[in-house]
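There's a structure below that I have some questions on.
The complex appears here minus one protein chain, its other protein chains still in place.
In order of appearance the chains are A and B, and numbering begins at 1 in each one.
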């Protein structure tokens, strides 16, 4: 369930995709491609991508009909899957994804919104002034929505939620009893693009944000939606003010994150994690259950469960304090 | 003067409080409790709390009629004060505070606000468009209030103040000649709660924020109100952009705090303090007068007056630079 919101403009003829990728392969016969997905969630008729040996086991089992990959990697691919050989897998995948999901590339302001007073069936929602609501928004019972807030398109809010003022949300699933304070930006695209002189190539972000039951999000948070997966704030996790959560990050339940913390893209945190103020976590890391990270730390490698770390780079807290007496 | 704003829903019968705390004590006789306060500010008829040996001198002198405490601590209590014995003093105090001050637990949007154009006697206030003003707000002469700003309930603004646009303020006392720039959030509850699996218990914040004369607060600041005391920005102190000041922090006069600094809960800073960009200060510390903290430092222990520190953990700047050549 990576993508309940973005409109798939496919299917596209495989010849059209070959042309987009500058591939000249006479062995491929005309057929439609339905969607672009990752290796595990692809089905027959889909296109996937495979860019690193790390994923060879998944590539071997994929059910996709086509796979964007390289000459070096193609032998690891499932026999039923036709390789589309390119120089740069990620750039090519980005181009194809943008073709299937053109509205996921930019986050221009949502011009589908209307004044909340024009919406029907909001009987139990208590709301402030100057609120705008986009298309495909649902709001549960007994919710509060503060002044000047914009619930842009593709948002589902559960019951008993309190949304503050001046907050902007899109492409987000919110559970029950969630509190989101003022000035937040939730669900915008992540900081993902391919650097290119003169004009960077933006990577499509077709994922969403999911905020589970009983969470609290402090003032001024930015929580970016996933690129191909979901950015998750687990049940009963509390975030203090001015926190930045990048795309694809997953935070487990019952975690506590103090002010000004930043978590870079695709890192996965366990449950009962405690992070002190201003700490930073690099991208693509795994932080185990019950980990405690001291304020101001910079975490640049995986942290096993039940550890307490401090410093930059973060290490065992006793060792750090001993080294820095 | 911790609490000029929140409505006290008491008095409550002591039997009602005993029931709330699951205390079965036949020696206590029926009587009303007026308020919940800290050890020093309590009077006869009030309830207080005592949770650490550190405060035994204050406990010995308290004038409160009742005190939430533990079996271990009760012998240090003033003779005139009846102990209410519990397992966890802070959680029990939180429950009782929430009973007396139910509106201090959450910071849902202020639905008492009205358009500033509907308010009378604002002759000398110059204001922008789409401004909302809550109940119990007073604004001095010659003030400016920018567009889309929300002065929520319980705010007093002095003379000659300039408030920017898109800013939200509540539970705050502002002196004269104060400048607050855009996109600030001032007076929301602090990041204080008791962690509890499945559903954290929010701690009531019955304190306020006080911003003294001639201060400047940069864009995007978050300044949380105190839990039982006041968060203070001292006279003529200037804050740069994107600063986070947590609950109960007190900053002395004539201080200068650069961008993206964060100060955790209950730390107390002297006057003439200078803090470089992105520095962080842990909670419950004391920073003396005339201290200078280099940008990027992480302060994790008290700093005596007239020191200059740098690093993480912050230490004497010469030592730091020598150690890091």
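Points worth noting:
Throughout what follows, contacts are C-beta pairs under 8 Å (C-beta built on N, C-alpha and C of every residue); 3 or more make two chains touch, one makes a residue touch a chain.
Just so you know, these numbers come straight off a predicted model, no measurement behind them.
Across the entire complex, the residue among A:45, A:140 or A:262 in touch with the chain not shown is A:262. Check B:218, B:270 or B:283 against the missing chain and you find that the one touching it is B:218. The residue from B:164, B:207, B:265 or B:288 that touches the chain not shown here is B:164.
Listed residues B:175, B:226 or B:296: the one in touch with the omitted chain is B:296. With the whole complex as reference, residues 106-109, 111, 113, 115, 130, 132, 148, 150, 166, 168, 183, 185, 188, 191, 193, 195, 197-200, 220, 222, 224, 242, 244, 246, 260, 262, 264, 278, 280, 282, 298, 300, 312-313 of chain A touch the missing chain. For chain B, the residues touching the absent chain in the complete assembly are 126, 128-130, 144-148, 162-166, 177, 179, 181-183, 214, 216, 218-220, 235-236, 238, 240-242, 253-254, 256, 258-260, 276-278, 295-296, 311-312, 324.
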